[in-house]
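One structure is given below, represented as structure tokens, and several questions about it will come after.
One protein chain omitted, others in place.
Entry: chain A
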Amino acid sequence: MTTALAEQGTLPAAATPPPTARGRRRRGSDQGVPRWQIYLPLGLYLLFTLVPFYWMLLFALRPAGSNALVPWPVTGEHFQKVWNERSFGIFFQNSMIVGVASLVMTTAVALAGGYALARFEFRIKKGFMLALLASQFIPGALMLVPLFEIFKNLQMINSLGSVVIAETVFQLPLSIILISGFIKNVPVSLEEQAWVDGCGRFRAFCAVVLPLLRPGLIAVGSFAFVHSWNHFLFALMFLSSQDKQTIPVGLNTLIGADSVDLGALAAGGVIAAVPVVIVFAFIQKWLITGFSAGAVKG
């Protein structure tokens, strides 16, 4: 387990295994698997994963009309076009606002709810848990029309706030369950110690529990960000004017255009992918441990 954890996040550890772990006597879960039985299927799967990404980069970077399989000479024309003429600059800003606002809102609300579930017994607890689980079965796509009417009554149509609320609400149930799992893993005795030392519940929570929740908060926060960055139906429905739209809606417009500009589409795709790829690279070492600590046990 310790070797697995050490190698999981950091490449250098994987690149220089201790000499005893080489060859036949490695400590994998299955011993003595021939190398080709690992590298061959892995190579094939990597091809399936990476060729599509490469194809997008190729179209985004090579000049229009080129058929070369290597994007050389590199051109920025598609990016310039999509960022300025197709308003992806504005879309990017809107998507960022929606993503960060949903992240903050989801994490804060889920933290409070998750703490209540993890640390208290109260009368409607079972019912609340049930509601969280049941809400997983409600398709957001089917709630579009009633939600539209609600936001219309609140005069929030065509404001980013409507999308932030909708994304947060549908992200909340899983986030609460996840966070309460992480909080349960923090021993109550640590908190009680702080109460004895004279801290109030809130201060004890901030000083003792919060720092230990870092992996959980990172997991929940990045799920919320990625989810709302990616999601497109709410933005498509609730935001009508072009200066309010988000990246996925912009991409959909490019896809649906009468004559699709493939270079612009690919460049738009790269712009849509970059933040998510950065978030993914940042959290990927937490992702596996995060899931096992929060989701599966909790």
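FYI, contacts are C-beta pairs under 8 Å (C-beta built on N, C-alpha and C of every residue); 3 or more make two chains touch, one makes a residue touch a chain; residues count from 1.
Methods note: contacts and distances are computed from a predicted model.
Chemist: Unshown chain, UniProt name, "Caa(3)-type oxidase", "Na(+)-translocating NADH-quinone reductase subunit B", "Extracellular solute-binding protein" or "Sugar ABC transporter permease"?
Modeler: "Sugar ABC transporter permease"
Chemist: In the whole complex, not just what's shown, which of A:61, A:101, A:166 or A:208 touches the removed chain?
Modeler: Within the whole complex, the residue contacting the unshown chain is A:166.
Chemist: Which is it among A:144, A:157, A:199 or A:217 that touches the chain not included here?
Modeler: Final answer for the missing-chain contact: A:144.
Chemist: When the complex is taken as a whole, what residues of chain A touch the one chain not shown?
Modeler: Considering the whole complex, chain A reaches the absent chain at 1, 3-4, 7-11, 13-15, 17, 21, 26-31, 33, 35, 38-39, 41-42, 45-46, 48-53, 55-56, 59, 67, 69, 108-110, 112-113, 115-117, 119-120, 122, 124-125, 128, 131, 134-147, 149-150, 165-166, 168-170, 172-173, 176, 188, 192, 201, 226, 229-233, 237, 248, 251-252, 254-255, 260, 262, 265-266, 268-269, 272-273, 276-277, 279-281, 284, 287-289, 291-292, 295-296.
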